[in-house]
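The complex appears here minus one protein chain, its other protein chains still in place.
Note that the chains take the letters A, B and C in the order they are written out, and that residue 1 is the start of every chain.
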C-alpha cells in the first residue's frame, strides 16, 4: 500500500505554494487588518498575522490551496484540455469553481467570514487586486479567490476572538467593581 | 391527517409578508439593477423585476421569508424567550442565523449570487440600508438579509441569462454572416 | 483578446468527459430512481433521466465536471506535483476538495438534494460504488463525488417537481368536484 502523506508535509507544501506564487502571510494579514480595524481600533497587525497562521493550520484549507494553485500552474503551462484551458486561462466570469473551492474554506468561520469573502470578491484590495490584474502569462484564477478565502476566514476568526477578549475584560472590570464595592461597604 | 398547505398559499403568504413589512418587488429590482448594470449597459428595470419575480417562485425562498419575518415580528412584540429576544431585537453582530437563512436562498443561483450577497451584506444599498437603519420599534434583523438574498439571487440569475442572450445573438450574427457569405459566394 | 468559450462547447465537453470515464446518464438516472421511488411509486426511469439531463444543463455543474475529471486524469497520468499526486491517487479520506466541489453543484436543488448527497457519499450505490472500487490504475477521486452530486441534484429536482404535479392533480380534482357539485346543485 502506498504511504500516506503526513499532515506536516501537506502543510509545508501549501505554505510553499503560496510563497512561490508571490503571496506572503503578511499580504493576507494586511487585508484582514483593513477589513476588521473598523470594528476594533485596537486591532494589531500581529493579531491579524496570527489569525492567518491559525487558519492555514486547517487541513481542508491546505488541500484547497494545493488544488487551486496546481490548476493555475497547469493553465500557465497550457497543460489542461480544452475548453478548461481557455476557461481558466481567461478567468471566465461565470466559471464559479474557483469561488466554490474558496467558499468551502470560509464556511467554517461563520457568517462574517462568508460575507467578507463576498465583499473581497467584488471589491478586491491589496494582494488580491494585484493577483487579479492580468500581467502577461501569469494565471491566478484560483489563487485570488483562495487568498480572499483565507483573509475572510481569518477576519471571521478575529471577530469572534475579539468578542471573547471584550467579554473577558468586562468580566474582570465587573469583578473589580464588585471588589471595590465590597471594600466600600465594609 | 392535517391538510397540506398548497404551494399557492405559501407563495401568496410570502409575497404578502414582504409587502406588509414595507418591501416592494421594485425596491429589490432596483438593487439588482444597480449591482448588474455595470456588467451590461442594456440591462432594463423590467428584466430585473422579472428576475426577482422568478426567484420568489422558489419554495425554499418563500419558506425562508415566512420564517425570517415571523421571527422579526415576534421580536417586535417581545414574544421570544430570552436571550433570543435581546439577540434578535438588537441585531447582534455575531448572531449569524439571519445570514445562514439568507445564504441558503442564494446558493442555488451560483457563485455570483453568493459573492453579491456578501457584498450587499457589507455595503448595504437601497431598501436594505433603509431596513438596517434602526428606527424606533421596528425589528428587521432577518428581513434585511432576506432582501439581500433575494436581490443577490436575482443578480446571479441575470448574469447567467444575459450570457445566454449574448450567445444567442452571437449565434444569430454568425448565422447571418454565413448566409451573407453564401449569398456572396453564389 | 482570446475568444470566449461558448456554452454549447462547454456542455458537450462535460457530457463527453462523463461518457469517456464510463458514466452514462442512465447510470445516474438509476440512482435517482432508487433514491426517489420510495417517496413516489409512480416515478418512471424516463422522469429520472430527464431530470439528470436538466441538471446537466447548468453551467456550474458542467464546469465542476471539467475540473474534477481533469484532476482524476492528471493523477492517473502521474502529472500532479507531490503531495497532491498521492492525495488524489489514494483518494485520501480527509481530502475534502472532491466533496466541496460536488456540494457546490447540489446546493442549488434544495436541502433534499444536499441530504441525498450526504447519504450517497456514505452509502454508495450503483455506478458510484463501481467508481469507488479501486481497480488497477483508474483514479475516480472526483468523479464518484460528481456523480453523487448530479444524482442528488436530480433527486431534489424531482421531489419538487412531483409536488407540483400532485398539486396540479389535486387542483384539477377539486375543480372537477366543484363542477360536479354545481351540476348537482343546478
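The rule we apply is simple: a residue touches a chain if its C-beta (ideal position, glycine included) is under 8 Å from a C-beta of that chain, and two chains touch if they have at least 3 such contacts.
These numbers come from a predicted model, not from an experiment.
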For this session: Tell me the shown chains the invisible chain touches, ordered by label.
Result: A, B, C
Exercise. Pick from C:112, C:131 or C:146: which residue touches the chain that isn't shown?
Worked result: C:112
For this session: Taking the full complex into account, find the residue in B:34, B:50, B:92 or B:167 that is in contact with the omitted chain.
Result: B:92
Exercise. Quick one: which of A:36, A:51 or A:111 touches the chain that's been left out?
Worked result: A:111
Seminar exercise, completed: Residue positions on chain B contacting the omitted chain are 2-5, 9-10, 13, 59-60, 63-64, 66-67, 70-71, 74, 79-84, 86-87, 89-90, 92, 94-97, 100-101, 103-104
Seminar exercise, completed: Contact residues on chain A toward the hidden chain run 6-8, 59-60, 104, 107-111, 160, 163-164, 167, 170
Seminar exercise, completed: Interface residues of chain C toward the undisplayed chain are 39, 93-94, 96, 98-100, 103, 110-112, 114-123, 159-160, 163
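Quick note on the criterion: only the chains that are shown with their structure count from here on.
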For this session: Could you give the separation in Å between the centres of chain A and chain C, each centre being the mean of its C-alpha atoms?
Result: 30
Exercise. How many Å are there between the centre of chain B and the centre of chain C, using C-alpha atoms for each centre?
Worked result: 26
For this session: Going through chain B residue by residue, note those that touch at least 2 other chains and give them in order.
Result: 110-111, 160, 163
